[in-house]
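With one protein chain held back, the other chains of the complex are shown just where they sit.
We just call them A, B, C, D and E in the order they show up, numbering each chain from 1.
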Amino acid sequence: MSDSLRDQYLIPSQPYYRAVHDEVTLYEAAYSVRMPVMLKGPTGCGKTRFVEYMAWKLQKPLITVACNEDMTASDLVGRFLLDANGTRWQDGPLTVAARIGAICYLDEVVEARQDTTVVIHPLTDHRRVLPLEKKGELVSAHPDFQIVISYNPGYQSLMKDLKQSTKQRFGALDFDYPKPEIEAEIIAHESGIGKDLADKLAQIAQRSRNLKGHGLDEGISTRLLVYAGQLVAKGIDAQAACRMALVRPLTDDPDMRDTLDAAINTYF
Amino acid sequence: MSDSLRDQYLIPSQPYYRAVHDEVTLYEAAYSVRMPVMLKGPTGCGKTRFVEYMAWKLQKPLITVACNEDMTASDLVGRFLLDANGTRWQDGPLTVAARIGAICYLDEVVEARQDTTVVIHPLTDHRRVLPLEKKGELVSAHPDFQIVISYNPGYQSLMKDLKQSTKQRFGALDFDYPKPEIEAEIIAHESGIGKDLADKLAQIAQRSRNLKGHGLDEGISTRLLVYAGQLVAKGIDAQAACRMALVRPLTDDPDMRDTLDAAINTYF
Amino acid sequence: MSDSLRDQYLIPSQPYYRAVHDEVTLYEAAYSVRMPVMLKGPTGCGKTRFVEYMAWKLQKPLITVACNEDMTASDLVGRFLLDANGTRWQDGPLTVAARIGAICYLDEVVEARQDTTVVIHPLTDHRRVLPLEKKGELVSAHPDFQIVISYNPGYQSLMKDLKQSTKQRFGALDFDYPKPEIEAEIIAHESGIGKDLADKLAQIAQRSRNLKGHGLDEGISTRLLVYAGQLVAKGIDAQAACRMALVRPLTDDPDMRDTLDAAINTYF
Amino acid sequence: MSDSLRDQYLIPSQPYYRAVHDEVTLYEAAYSVRMPVMLKGPTGCGKTRFVEYMAWKLQKPLITVACNEDMTASDLVGRFLLDANGTRWQDGPLTVAARIGAICYLDEVVEARQDTTVVIHPLTDHRRVLPLEKKGELVSAHPDFQIVISYNPGYQSLMKDLKQSTKQRFGALDFDYPKPEIEAEIIAHESGIGKDLADKLAQIAQRSRNLKGHGLDEGISTRLLVYAGQLVAKGIDAQAACRMALVRPLTDDPDMRDTLDAAINTYF
Amino acid sequence: MSDSLRDQYLIPSQPYYRAVHDEVTLYEAAYSVRMPVMLKGPTGCGKTRFVEYMAWKLQKPLITVACNEDMTASDLVGRFLLDANGTRWQDGPLTVAARIGAICYLDEVVEARQDTTVVIHPLTDHRRVLPLEKKGELVSAHPDFQIVISYNPGYQSLMKDLKQSTKQRFGALDFDYPKPEIEAEIIAHESGIGKDLADKLAQIAQRSRNLKGHGLDEGISTRLLVYAGQLVAKGIDAQAACRMALVRPLTDDPDMRDTLDAAINTYF
Partner (left out) sequence: MSDSLRDQYLIPSQPYYRAVHDEVTLYEAAYSVRMPVMLKGPTGCGKTRFVEYMAWKLQKPLITVACNEDMTASDLVGRFLLDANGTRWQDGPLTVAARIGAICYLDEVVEARQDTTVVIHPLTDHRRVLPLEKKGELVSAHPDFQIVISYNPGYQSLMKDLKQSTKQRFGALDFDYPKPEIEAEIIAHESGIGKDLADKLAQIAQRSRNLKGHGLDEGISTRLLVYAGQLVAKGIDAQAACRMALVRPLTDDPDMRDTLDAAINTYF
């Protein structure tokens, strides 16, 4: 494993991350004992950004895998490829991470087939090994290696949940959308609009989040607020920007749309 | 990536598109910040034509993918092919688009397996990257690259819907069939028949759309109206043309057919 | 694409087809604007024969694909095959048809997986292209190319139906079994029996079709009537011929068989 | 296609077949016009033996395919195999039969996936062709070619039945277990036991068949009777032979077994 | 097929088998006419041992296949493998057995997909052939070849049962756990413990079998009794040995465990 491979996965510059509670301290302690960590929280609240920030702060490479239902164990671990001289083994992202000592971030891990996730078990207990059964190799994880997974409790259902024997291998950190003052700060920073407008957008989001479970599956995320800010910064009228970036993506229900549009009209 | 590959995907001449609201302005603003865009609306109302028009207007290449249930992540991202000298990687349409800076249009994205769509996530947030996990390459999107998806809310069901974590990565524009005057203008332009006849066809469509949910799954689309006009222009009797192009494709229900035939007889 | 490939798909001699309504004229008009056409009707009523007749009349090659549930997009579009020198692309029947300007007839299209049918979408609107995503080629359809699909509304169910976004890309022609006089004419022509006997067979079929939905899934088709005629022409007793060709294939229900046998005994 | 391939499938010597009704005459007439034939009847009543007999009588090669749920269209039609020089096409049994002019017998066709059976459609109407789509070849059937399928109506269910569009391509012959006198004749001929014993076995079978639908899925088949006869001929006591060959294979229900054992005890 | 292949499958020395009824005589008669045989009975009662014993007694090679749901027809029949010089055919176990004249024992045949089992049909009637459709070869079975299947009626369900057309190809022998005296004899022989202890174990098993269907899915098998005997022979206390070998493997239900533990305490 050459250093150049490791360098490719280093975060080149400090990502913008606005700390909310003690999450940075807790993560650092967890990393210092290489405890696997689970990040819980709704969509678009900053979990991915947080891992990038921590990887940058700890100066460790970060390998991110977007999990999905079709992902097989081979997609994580590696497979044999056909070559001019027969088959050649190619490490998957989890194996690369274990070899080079990266933080391996499995995004939306509940999407993966429940039983595919068992391949991470030997990496998450005292063994810290990854058996490449197809290759007949037992990879011992690099001392810097750590596993982080993300998890949206809102998706949890009878059909798709992590098994207890997986869950109980992780320390867990809760994430949520930031308080309005902090969220406005983020919107202003990311979209370049003024504090006033950013405050209003944060308050609209606040309202929508109270509708979660009362007609909305999720409230408006910080990401969408930044989109609305960007459109306004490009000269689009605030109401039109909010309709396009905050309301239309969220719901097709006419009553819900009216409710949200009315809320927007209160502010602009 | 050679320029000739890029040129192949440029729209050669201005497509006929009749703007209805502020959709062109909003799209231009969204594109200027490379915001991913979701086009919502019923079948045959002009979403595909709109993307072609915008690609032409912005002078960007356009790569269209008709999504379907069997589409795997590899169909979007690429795969290894066997060659005389072993395996050779071939980029999929999404990867090509990311490399050459095209607008990548995923048509009827709800048809794709919900979890296949997660491969677009890293391309739709601040990262703008596409990890080719099988190849071990991290593609950074070209500055011109943008993702557009289409979505027919009428198909939405418990089984097939986009996940919130996907939806909240897009600004959204609503589309619908145009008002009768504008629709008649389109029919006349596309089929070569006179304004009078085009007006009648547009009014028949109007009536059928009021039956949506009352015996019809969808009303008559603009596309079918153009078909009817074309048949008349070829000398077919208007009633026979309407039966073939507007009624028979839409429904097999005898009562519904009588209702639609009666409406047609009112006009011709 | 050589002419010899095209010639292979030309219908060599005029197929026997007995026109019933204005279907020939309507089809010719539809073909003249290359409108995709959908043929609707019960099994064995002559849809396939009609397409062959029209292909012969228009002097265009005809490529027929019997659709089935296991048919993948690759079966229609093409795939890479392994060769002495690595992989070689082989066009599927839809691609061949698009290149040589054939009429491509997708028989029993509802059998195909609903989402496999989306591959025909770009060929059925103003674009008239077929993207070979795996090969990275965009095939523009030959000016003579047209798509025809067949569809038996009797099979339609909640599980298997065409999507509106597919249906609304086709003009549609209804087919049904011909009236007794015409059907007798067909039976006599195809089996070589006399008009008298042919009339009786056509009347038996008529009776069975009234039982559709009252114990029979379908009535006796024209094809089975021709079989019965052929057996009689070979010296088999009319009752035995009818039992073998009309009753036994249709149903295993003893009451239904008695009813049909009784009807046959009325005539012979 | 060499003659040696054809010879391999000829039935070498006259199979023992005891005609029951007019099935031989009807089949000959059907074959003379190459009408596809469907043999209907319960398990082990002699359908397979009948086809072998007819193939021998007509001096045509016979190719038999035991259908099953996993059978793909490729298993019938053929596929590309990898060779030292790349891929090589290998005809499947249906294609071989079409080329050499064999009778192709698809045994228990309802077992095949309903939609796999559509590949036989173009061979069963006036076209008599088999499109090898993967190879790009259109095989015209040899003039001697005919398709025969078998079908056990007892298996028919909502899930597994032939489609009307398949059924209506066949003339049909009903088969059933022979009358006791004839069945005894068969048992004696096949097992070498005396007429007396054979009569008793045939009568036991008769009784069991009356229990079909009243605790038994099927009655005792002729095949099992021959087994019982063979065991007796090898010196096994008649009651033990009947238990092993007639009762134990048929049912595990204790009451049903008692009933059948009692019936056997009546005779021996 | 060399003799060395055949020798590999011969049972080298007489297996311990304690005959219970007339099963040895009946099997020998069945084998003498090569009648396919089905062994019915609960888990661990000696079916596998019986087949080994008979194969040894008849001096025929034995090929055993543990059936499972994922077993395809190819796993039984054979497949093409890729070689330095292209593809090479490799016989599956059923084909090897047919060629060398082995007894082919399909263990737990209901586990196999119902329709995979149809591949054995042509080997189990008068034809005694195995068509290798993929290879285009028709294997005639060696005169010594016989098929034996095992079957646990307790597993039988609506979803998983043999088809009548499969069942009626076999003579059947019932197996059950032996009577206490005989079972004790077996335990003593296999574990090396004394008759006294063996008697007690056989009586405990007896009791547990009366609980079948009243809280237990199955009673304690002979195999587990031998395990308990072996542990005692190694110096483990009888109660602890019974808990480990008889109770814990059988059930997790606390009441059931108490009942069984109490029964054990009665004897030790």
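Rule of thumb we're sticking to: a contact is a pair of C-beta atoms (placed from the backbone, for glycine too) under 8 Å apart; a residue touches a chain by one contact, two chains touch by 3 or more.
Predicted, not measured: the structure shown is a model, and the values here were computed from it.
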Result, missing-chain neighbours among shown chains, is A, E
Among the options E:T25, E:T43 or E:Q203, the absent chain makes contact with E:T43
Per the whole complex, from A:S165, A:N210 or A:N265 the residue touching the absent chain is A:S165
Residue positions on chain E contacting the omitted chain are 8, 43-44, 48-49, 64-70, 75, 81-85, 90-93, 96, 107-108, 111, 152, 154-155, 217-218, 220-221, 223-224, 227, 230-231, 234-236, 240, 244-245, 248-250, 252
Against the hidden chain, chain A presents residues 22, 25-26, 29-30, 32-33, 35, 38, 40, 72-73, 80, 82, 85-87, 113-116, 118-119, 121-122, 125-126, 131, 133-134, 136, 138, 153, 156, 163-165, 167-174
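Just so we're on the same page, only the chains that are shown with their structure count from here on.
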Comparing each chain's Cα average against the average over all protein Cα atoms, the nearest is chain C
Between chain B and chain C the C-alpha superposition rotation, given in steps of 5 degrees, amounts to 60
When centres are defined as mean Cα positions, the distance from chain A to chain D in whole Å is 60
Expressed in whole Å, how far the mean CA point of chain A lies from that of chain E is 52
Residue ranges of chain E touching at least 2 other chains are none
